[in-house]
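The complex is shown incomplete by one protein chain, all other protein chains being positioned as in the whole.
What follows is subunit A.
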Amino acid sequence: MCSIQEETLLESNVKIKPTTKNCVKCKTAKAIILVRHSTYCKKCFQHVFVGKFRKNVEKSRTASNFSSGEKVMIGFSGGTSSRAMLQLISEYNEAIPHKRVYSEIVVCHIDESLLLNQKSTIPQIEQSVRKYNYPFIGLYLQDIYNSDVTKNGCYNSVIEIAIDAKISQQEDSTISSSEKLLSLLNNISKLTAKEDFIWYLKLCYLIDTARKNGCTRLFLGDCSTRLSIKIISLTSKGRGFSLPLETSSETDWFEDVIITRPMKDMLAKEIGIYNQFIGLDDVYIQGVTSMMHAKASIERLTEDFIVGLEKEFPSTVSTIARTGAKLTPSDSIMKENRCVVCLMPYQENNKIWQNRIIVMTIPSSQKSNECNDIRLNCSRNIALGDCISCCDDTNNDESMANVEFADSLCYACRVNIRDIKLTDKKIILPPYVAEGVEERKKNFNRKQMKKHIEEYLLCSEEEL
């Protein structure tokens, strides 16, 4: 059934196997590698590969104000792409030893072994980066619950989600970080939401660590294959608003820590070949959906879809990546509208949007709203997100906290929260989330105050 369009494509546009067997670049050596439609010899391949990396790094250097002496951090998972990135950054920085581009390079790895109940990955990772002699920071994901992983540096409150759909700020209790993380993740019923949570916890932890260590730049190893998967999966999860920030080659969304993705023009295949050529060993890190079937999660399904499509149509990845690069963060993005969980921007009024296109009540039941709410709470106590959104009208403190919390989430995180199952176990969100909610409340209060006295203010806030 699929044969009709493909055949024409094959005939007219795509030549899967070029007829020449020589390298397209030097034209003399015998080609041994096929990348999309071009054949390369080993030497030219490496030259082109390193060239792509340098072009991206240099572009980001000229864009930033640091002429020299920037302290940077490498987000190092141990996988193929970050392994190659570490090597490339090191080569690039040591090329002219007395004129280093980066004054200091820190390698940071986050250990998620707790989630799969496995051995820590830190010793193995440390081993593989030792020869570079860079400072190494090994973190455990559960330590995101430490009170110092906050802007404040010592923020003790956490957010607790309890069985009656109450959300409350409380003083940190005595359970260990590991238990808190496990209880949160084990109560997320869907792998899509779980994976999403894990990724943003990791990202927040990385940013925080970079900040605390005085690094002004964080290198992430997303390759073009990975980015195109991300473009589709972020779109599918409703993250289109923040997509340009999350996939661009560079973003200053986190203000003092710039995120750079120097591997964005290389295909996963190219990176694999490069690592093999120069003998770099990567560390296999198992994720929560590794080796599962394709429908385990949105991320996993997208990966399967893109990788499969790329085999059939070898320009899929590059087309998606190019489309993504043409998108830009909206002008309406505001720094203070930051989702408290993923730290990405959210759109004002996205909740109203949702309530208009998903109608949950009928007119007669709206009058007796209160009892309706309660009933909704108990009949669907698995669906927390819905409970939050329907507690708007009641006026007690608890539901106020719910509304506040729901309001400080982006659209996609609200979708995720719906997959949290409420059991008798305590479900606790890390301190940085609580800090974010608190900060938002303060901002909101100031705005209210300002509104109150607005007509008596003679000049704008900046001038005061």
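The definition used in the following text is that contacts are C-beta pairs under 8 Å (C-beta built on N, C-alpha and C of every residue); 3 or more make two chains touch, one makes a residue touch a chain; residues count from 1.
Here is the rule we go by: contacts and distances are computed from a predicted model.
A chain of this complex does not appear here, and its UniProt-recorded name among "Protein ECERIFERUM 7", "Trafficking protein particle complex subunit", "Cytoplasmic tRNA 2-thiolation protein 1" or "Ubiquitin carboxyl-terminal hydrolase" is "Cytoplasmic tRNA 2-thiolation protein 1". The chain omitted from view is touched by exactly one of A:I96, A:C154, A:M291 or A:I362, namely A:I362. Checked against the full complex, the one of A:Q276, A:T328, A:T423 or A:N445 touching the unshown chain is A:T328.
Within the complete assembly, A:F241 is the residue of A:F241, A:Y274 or A:Y432 that touches the hidden chain.
The set of subunit A residues touching the chain not shown comprises 1-8, 12-13, 190, 192, 231-232, 234-241, 243-244, 294-295, 297-298, 301-302, 305, 309, 313, 316, 319-320, 322-324, 326-331, 347, 350, 353-354, 356-362, 364-365, 372, 375-376, 379-380, 411-412, 415.
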